[in-house]
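Step one of this worksheet: look at the structure below.
Some chains omitted; the rest stay in position.
Read from first to last, the chains carry the letters A and B; within each, the first residue is number 1.
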Amino acid sequence: MPYHVKLENFDGPLDLLLFLIKKNEVDLFNIPIAEITKQYLEYVDLINILDLENAGDYILLAATLIRIKAKMLLPKSPIEEDEEVEEDPRDELVRQLLEYQRFKEITGDMGELEEERRLHYPRRYFDFTIGEDEYVWETKGDYTLFELMSVFKDVLKRKPRVTHHHVEQYPVTAQEQMTFLLAELDKHHGELLFYRMAEMLTSRITVIVTFIALLELIRDGKIEVTQSSTFGEIWIKRRK
Amino acid sequence: MKSEEIKHIVEALIFAADNPISEKNLRQLLEDELNGSSVTDIVTALNQEYMNSGRAFYIDTVAGGYQIITRPEYAVYIKKMYMGRVRNKLSQAALEVLAIVAFKQPISKADVSAVRGVNSDGVIKNLLERRLITISGRGEGIGRPLLYSTTPEFLEYFGINDISELPKPREIEELFKEGKYSEQIVDALANLEEAENPENTEEGSEQNGDDQSTENQAE
């Protein structure tokens, strides 16, 4: 009779290990590490395919098993012998298995409690309209911290982060403003107060772009700018 | 089936329904067992019993069907029972604002609104009145805006002792990050499993050294 194991039934590496120990009918306190490790690794190969989410945990235990195996094969170094006398490399694992087993054992009983309770149904419909303009009760009016967290997460997700990626096409280009500036200068006999020029502009962004255009024109040597004092009036002049 | 038995099934169904249950629905659930008897008669009989034994509830006939409700004379007590809760029930908007204040406190009104993308002044006022949030200081920015934080009442509502016990945004993100397989899939598999093999003990799975035909649920 071929054996078939339902892999999804294993709730983690310890569960699998306990299963192997039981299946092989070996003493939990004297685990034949070599054989159990071999079998464990065979299962892990399969689990890797099926239980990707927890594959790491299965592999971690595989590594532990291999380490224990290696430790048991090695002759004890004198130093080690001094430090931990009689320490079996398997002890920690056994302890972990027993601790896990404690809780695993009672899940069956808890499942029975659950089963039994599911045969009983409480009332689900609450609709108390007491006289006109009275409340219609809503049930479970309180929220949990988890629900608060849930709402927080949803709000953050819902909101497109406008503040960070606010991309907008400028209504004007530096090129346009260079042309505009030169035309204005021509209109005003080649001389213009910067602030007068700024007054003609409607938006802040246009002022900024115009300023860039101004710098561009200075670099090209087409205009020059003079200021009589700090914070004083800025004169823009056409260079001939 | 005896008519007494049918009566009690009808009672159980009306009792446990999460909405008024229609006669048609009751008939479907009882399949053919109802046969000759009339649902109306059964309900009348039940109500007669309730009346005779002075029960505090009765079965009412509403548009959608039957529902079991308490007699009006007890309304005053029930109202008292629910009153506090109803008053405390937070709207979705309030819950959102509360969540933002809780996990980003201290925070200004403008920042709350910015996160939600909706003006939240009204909701904030409401939460202030309920004493779930409070003004806790002023920010550094332009105009030094008022900053809001949660109150001890807030902690009580959510059953924690101290503001430091509130999860950090990083922890929230961690909690909600999606695994490769969502829990629902795992659950679904487990249930499938159960349906196929009510005993999930491994008894039958005999070992067989090399024969690794660990085929998924063969059978």
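Following the convention adopted for this analysis, contacts are C-beta pairs under 8 Å (C-beta built on N, C-alpha and C of every residue); 3 or more make two chains touch, one makes a residue touch a chain.
These numbers come from a predicted model, not from an experiment.
Novice: Shown here is one of each chain; what are the real counts in the full complex?
Specialist: The structure file's complex resolves to the formula A x1, B x2.
Rule of thumb we're sticking to: only the chains that are shown with their structure count from here on.
Novice: Cα centroid separation between subunit A and subunit B, in whole Å?
Specialist: Computed from C-alpha means, the inter-chain centre distance equals 27 Å.
Novice: Under the definition above, what is the set of subunit B residues touching subunit A in their complex?
Specialist: 12, 15-20, 67-70, 72, 75, 78-79, 82, 85-86, 88-90, 92, 95-96, 98-100, 102-103, 114-117, 157-160, 166-167, 169, 172-173, 175-176, 179-181, 186, 189-190, 193, 197, 200, 202, 204-208, 211-218
Novice: Residue numbers of subunit A touching subunit B in their complex, please.
Specialist: 1-9, 19, 22-24, 42-43, 46, 50-53, 121-125, 127-128, 130-131, 134-135, 137-138, 141-145, 147-153, 155-156, 158-160, 162-163
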